[in-house]
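Heads up, the thing below is written out as structure tokens.
Every protein chain but one is kept in place in this view of the complex.
Then we have subunit A:
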Amino acid sequence: MTLVDVSSLTVRYSGATALDGVSLSLDKSEMVALIGANGAGKSTLVKALSGLVKADAGRVTVDGRLAQVPEGREVFADLSVDDNLRLGGWRNGRRGRDTSAIYDLLPALGPLRRRDAGTLSGGQQQMVAIGRALMARPDVLVIDELSLGLAPLVVQSLVDHLRTLHRERGLALLLIEQNARLALSLCSRAYVMEAGRIVLVGDAAVLASDERVTAAYLGGHYE
């Protein structure tokens, strides 16, 4: 049951190659991590998955609904939390824009529903961005940088929410993360990107003890 299938994807920005023959797949209800340094091409891959950049070669197939939590959260700052969520269901049509289920899933958003999203803390905004993506009723959630700029406790609470969503709804997850330790502990499988290519792929637990991974991505982290 392949949900997302990326095969030999190449994307160039005005000559510079951002993705160079990337292949990646994700099964139904699978949690997969994509790790790599800045500029490795992770965000370009996310944009290609959402159809926001065009492929120069190769193809992207998504068999189901894909929703994205973009890097930097990108909430609608001067709209209320509730309106942010509502617009997440834009593609569903009027009937699919009822936000009440999101407040059940993410109760912390309840008291904030009338606040402008721009006035919230980083962690609260990340919660809004996740809620907004869930409004699309996705089969797979793509999160570009879950933990960036957030306090460890906030990250932990977000991770708990994601685990619950995965367990209760069979939500698949593609997690793009700078914090490789976090990504490898949450996900079952992982890809490692460098300079626009996939250089390693495998079981998360195996990669977590792989020398090349520990040296490059796990060495400098706290804990």
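To be clear about the criterion, contacts are C-beta pairs under 8 Å (C-beta built on N, C-alpha and C of every residue); 3 or more make two chains touch, one makes a residue touch a chain; residues count from 1.
Here is the rule we use: contacts and distances are computed from a predicted model.
K.L.:
With one chain of the assembly withheld, which option in "Succinate dehydrogenase subunit C", "Polynucleotide kinase-phosphatase", "Branched-chain amino acid transport system permease protein" or "Ferric enterobactin transporter FepG" matches that chain's UniProt protein name?
P.N.:
Answer from the UniProt record of the missing subunit chain: "Branched-chain amino acid transport system permease protein".
K.L.:
Touching the absent chain in the whole complex: find that residue among A:Leu79, A:Val159 or A:Val199.
P.N.:
Of these options, the touching residue for the absent chain is A:Leu79.
K.L.:
Please identify which residue in A:Ala136, A:Leu182 or A:Ile198 touches the non-displayed chain.
P.N.:
Counting the whole complex, the residue in contact with the absent chain is A:Ala136.
K.L.:
So which of A:Gly88, A:Gly123 or A:Gly196 would be touching the chain we can't see?
P.N.:
Answering carefully, the residue with contact to the hidden chain is A:Gly88.
K.L.:
List the subunit A residues touching the unshown chain?
P.N.:
50, 52, 68, 70, 74-79, 83, 86-88, 90-91, 94, 97, 132, 136
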